[in-house]
Every structure is written in structure tokens, then in C-alpha cells.
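What you see is the complex with one protein chain gone and the rest in place.
Moving on, here comes subunit A:
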């Protein structure tokens, strides 16, 4: 669509006082070849009617790097050309008239090493309210190895987490304690004990369980650790419960995390809403203290869900892998919360692989090399149950925490029975998969057979057999694979 020519004004004329189009100031460089060390951002840009798309995208590059609305002579005191972000490619979005994909390259020197806050202040700091744009979405980023290496990455990582827990070869099982609000510490610990003894590996505080009148945090921590240790002795297995240390200040969070550590917990939890700096601080704390760090993505849907505006969750997942959390909620596909299967596959790959090849049908726009940064365990939570075990294993793979909250605690014969049903369903499915069976299609049969020797599973399958959440996704990929021609 574009005339592939630089329009950049050079020499003295470039710095004449007054207003100049961004595309003439050096922010549109269609012949620019991104360097291996550049940070690249891909935006979905919807300009206001009548605004030239190239100018809109150049403005985006300008406003997210060095530019302001008018020419300033002080640019000449700097190596300005290096510091200008360069939009080097603008493509129309397939099947979406009026929207464009803008590829923008940023020199590595624009960013402080190891700081998500600094990265985001540039990339999403200013531009989302820019008047010439109707809407704007950050779709993906390519983070150069040189930059990745400035981050700690997940405090523990999938492999070491599994080693610490002594659990291999199957997804981990968890449950969020319900009701999420109102239980006293003593009653809360009861739910934890029952679920862990019944066969789950983890239980979890919900995002908004902090320290409220019905249960202050110390009460919760003390009773939960009694429950964890009791369940551990009853089963001979390592157990854990994500103690949510989210609080009003960093000092409060450290205090809670230290207490969890003192009590022997192997995992603590934070919410995304605490902010990037606080997340990185907690990741460093977790690394220092041999603690697994669970992140609940509370609040993300306010900016990740709509395709036209905001930040894609795949970008949040990348930032969180850099920031250093060990667990992140990344969707279930089949559960109650938003999640297109292909888009979700893209998120899971970003969490778990060392190299993400570009894969447009999964919404992955760039090759991303993680340079051996630890792997981040995705968590599937929200409206899933034992009857979906074959689908969950197929869609989400083995390195994932499957969290059955309602699907454990809502079991007609109680929490232990619910936990056992989930564990038996999982083990039966893993056994069948490893034996080479077509477990995706034979799933219901495999579960029915396992239920013959496990009444709790039988009951779970009966109660939830018809529960599905089939709604159209709001965030499907723009590119669909076309069947390749036979040669």
C-alpha cells in the first residue's frame, strides 16, 4: 500500500522551527532493516477518518520514542537518528477495513536494562490516548536476546518447580478456595486440607483475598500451613497453597511473604494489579527465598480482551516471563473465561518454549528467542471440570496447572471426593495417552472406565456432564491457515 520510500527531510531543513509531519521527521523509514538488538513492537492502528495511515503510524513511532508535536532544536544535541523509533512496515489488517498493522523498531539504548516499567512507559506510556487514532492495540513484541538477558526471568521455572514438588509427567492440579470471600481462617484451612488430602497438589487464594474483617492474613497463613502439612503427612506427597501476599504497600507484601517463608510455605502469590515494579521486586524476593511465585492476572481483561484497543495478553505474558513470575493464568479454552484455542496456544508457547517461531495463526508475529530464560508455568482456571480432562490435556499439554475450583469444592460428596475425582481422571488420561491411545476421541470412554473403580469420579461426571461454555471469542487471530495445495 505504501510507496516504499523514505520521506525523511534531512540536513538543516529538518530542524526548521514549526510543525512537521512525523513521517517526514524520520519516524517512517520503509527501508529500515531492524537490527538483531532492536526491540520491535507491532501495533494494530485504527486512525481517525481522513488521517493518512502512514502518518498515523509514524506518529506512533515518534510519540513512543523521541518526538513531540513540534520540531525542537535540542534534537541536534543528540544522536537523534539512533534514538528515533522507526516505523518500517505498515500492512492493512486482513478483513478489517480502516485498521493497520504497524511494525516499529526501537534501538536498545532507549531502554533501561531489566525494567518492565521503563519498557512499558515508552511503548504504552503516551500513545494510547493519541487524538488522531480511534483505537490502538499493542499486539506483539520482539524482545532481542541482548535485552532478555538483562532480566532475571521466572524465579523458579517449570523444571525446578517440578523437582521441588517431586511431580513429573502430568499437569499439576489445583483449586481456588471458595467462597472466595467470607470464610474465617479456620474454615478456610478446612477447605485447603480436604482438597489437598483428596489428591490436589495445590490450593489457591483468590485474587481478592488479602486481609479483610472476616479473615486477617495471619490467620489464613497459619491455618493454611496446618492444612498443607497435615495433607502432606497423610499422603506422603509435597503439597502447597498459594498464599496471596498482595497488599497496599511493598513493606506489607514483604512482611506477608516473610511470614509465609517462616511458616515453611513453598509458594506465594501476587496479583497483576500490584504493578510491574512490585512484581519484579517480588520475583527477586522469591528467587532469594526459594519460593515459587504465582501471579493471578487480576484486571488484565480491562485491556486485553477487545481486539481493537489495548494490549494483547501475549504481550503481558512476555513481560511477565521477563519480570520473573513462575505461574500465570493463561486461559482454559473450554472454561468460563475468554479464550480462543489458537490464540491461547500462542500464550502457552510464549510461557513454555525457549524459541517461539513466528506463527500468525496463533497470533505470534515474531520469532522470539528466550535465551534459556526459565519457563513460566501456565495456569488454567475458571469453569473447568473432570469431564473435560481429555480436551484439557490435548489443548494445554502437560506443563500446566489445572485449577478446578467449583469442580472440586462443588462435588456432591464433598471436597475430598471432588479432588480425588480430578486426580483419578487426570492419571487415567495420562496413562491412556502414554499408551498411545487416541485419548482425545476416546476421552469419555477412558473416564467412564476409570469411574468404574472410582465412585467420586462417577459422581463428578454425572453432575457436570453437560456443562460447557460455548461463546464466540472476542480475540481470535487475524490470520487463518489456508489448506496447502498438494504438490
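The rule is short, and it goes like this: a contact is a pair of C-beta atoms (placed from the backbone, for glycine too) under 8 Å apart; a residue touches a chain by one contact, two chains touch by 3 or more; residues count from 1.
Note that contacts and distances are computed from a predicted model.
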{"item": "\"Cytochrome P450\", \"Transporter\", \"Ribulose bisphosphate carboxylase small subunit\" or \"NADH dehydrogenase subunit E\" - which is the UniProt name of the missing chain", "value": "\"Ribulose bisphosphate carboxylase small subunit\""}
{"item": "Touch with the omitted chain, as defined above, among A:330, A:350, A:428 or A:447", "value": "A:428"}
{"item": "Option from A:263, A:298 or A:360 whose C-beta touches the chain left out", "value": "A:263"}
{"item": "Absent-chain contact - pick from A:21, A:81 or A:226", "value": "A:226"}
{"item": "Among A:170, A:220, A:297 or A:345, the residue in touch with the chain that has been omitted", "value": "A:170"}
{"item": "Residue among A:79, A:159 or A:358 that touches the chain left out of view", "value": "A:159"}
{"item": "Interface with the unshown chain - residue positions in subunit A", "value": "159, 162-163, 166, 168-170, 199, 222, 225-226, 229-230, 232-238, 262-264, 354, 372, 375, 420, 423-424, 427-428, 430-431, 434-436, 450, 453-454"}
